[in-house]
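Shown next, in structure tokens, is the structure this report addresses.
A single protein chain has been removed from this complex, and every other one stays in its place.
After this line comes subunit A, so read on.
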Amino acid sequence: MAQRAVWLIRHEPGTPLCGTVRFSRRYPTVENRAKVFNGASYVPIPEDGPFLKALLFELRLLDDDKDFMECRDSCTHINKTSIYGLSIGNEELWPVVAFLKNGMVYASVPLVEQTLSPRPSLISISGISQGLELLFGIQDFLYSSQKNDTELNTKLSQLPNLLLQACPFGTLLDTNLQNSVDNNNFASVSQPQKQPAWKAGTYKGKPQVSISITEKVKSMQYDKQDIADTWQVVGAVTCKCDLEGIMPNVTISLSLPTNGSPLQDILVHPCVTSLDSAILTSSSIDGVDDSAFSGPYKFPFSPPLESFSLCYYTSQVPVPPILGFYQMKEEEVQLKIKVNLKLHESVKNNFEFCEAHIPFYNRGPITQLEYKVSFGQLEVFREKSLLIWIIGQKFPKSMEISLSGTVTFGAKSHDKQPFDQICIGDTAYVKLHFSILDYTLTGCYADQHSVQVFASGKPKISARKLYRFKQT
């Protein structure tokens, strides 16, 4: 379950190497075990330079994909997981866990406690999930509240020390890197009760529990006979519990209004101590019927110090919140477009913001635009071939708005205009972005009175709802 080495590689397209190793850490004691376990199939961990080259090649992050290369482009070279084999010299280093996120490649090599030939199945290697979890932990640390490159550099410089705490010998102790530092800094001398390893210390101060529910909807409306429109709500419940005591017990119940769409696919934080089997089995696979469990959804848990995601869920609401219609007609060099949007009457008509993005792919820059909007304003991004329709805070009384226009494009130059694999010819989309405060589409809410806290003092409980929307 240990890692032999970890790397962070910044992907820098356009530079000679296409990337630089920003961090690396090797674990020699694990490497020794790998030598024994892997026997004749052992391949040593390479130095950073060769590793960088091999990894970027395998991940197709080098700039040269002009020519067909069998070792990369062959139809049998199928990767179905984030685990790769890198050819280094004449040998293949396997398994390498790696993924790209926000321009950074996260990579590690887990120890395999047996011979590598024949290759064991990935599911049988405990180090794979441990490696992924370590990389997720590093990613969370680097990108939590990080704004710019300077901050990133600061965080990178803290990483060696953090890993010395969270993963001193290649075996991960805690995914929450910050936590392991706090853990050592808290000088709790004597404790009557066992202190959980995931809780660095104890809270002292006014008790308070904050719950925030955020829902996002992913909807695709095709307006076609043969393709069904889809919309799915994804919810996340975030909690911050400032409570005294080592292990205060809290129970939060999520409720739905009558006829509310049941919550499904519920995943909970590991601190949740028990789950009703109805919550465990409620799944979008089954679709929705009247007999489906519709709450209240009780989550008993003992909270960590920091803010955490208590649970995630999905839900199938009966209608999409905004119904869209998009028509595009190509007439010689011009493109005639028409967009209608209709807000569903049940949705709260009070937005934080609401805008529709109308991109044009695989075409030149916009040279001319004539348009008419029934509501809101239109912004034009000529070079990006993008229109943004700013709808604002409210739909008009009729709940319906429309846009029509004619767009003319200049000559296509491959570098500047956006390329898309899907939007070929008259395949195109309009994307809606909006956010409604203090509202959930499912109607899901955490009743302040239903929150039970078994700890000293009477806590202040605040609940917040936020609804974000993305519709295509």
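Worth a mention:
Note that a residue touches a chain if its C-beta (ideal position, glycine included) is under 8 Å from a C-beta of that chain, and two chains touch if they have at least 3 such contacts; residues count from 1.
Going forward, contacts and distances are computed from a predicted model.
You can't see one chain of this complex, but its UniProt record names it "AP-5 complex subunit beta-1", from the set "Nucleoporin 43", "AP-2 complex subunit alpha", "AP-5 complex subunit beta-1" or "Sodium/hydrogen exchanger". Within the set A:Ser87, A:Gln158, A:Gln195 or A:Ser450, the residue that contacts the chain not displayed is A:Gln195. Checked against the full complex, the candidates A:Thr15, A:Thr29, A:Thr154 or A:Gln368 give a single residue touching the omitted chain, namely A:Thr29. Considering A:Ser284, A:Asn349 or A:Ser435, the position touching the chain not shown turns out to be A:Ser284 (whole complex).
Seen across the whole complex, the unshown chain contacts subunit A at 1-2, 24-29, 31-33, 36-39, 47-49, 60, 65-66, 68, 70, 72-82, 97, 99, 101, 113-115, 120-126, 128-130, 132-134, 136, 160-161, 164, 168-169, 171-176, 179, 183-184, 187-191, 194-198, 218, 232, 234, 236, 265-270, 272-275, 277, 279-281, 283-285, 309, 312, 314, 414, 419, 421-422, 424.
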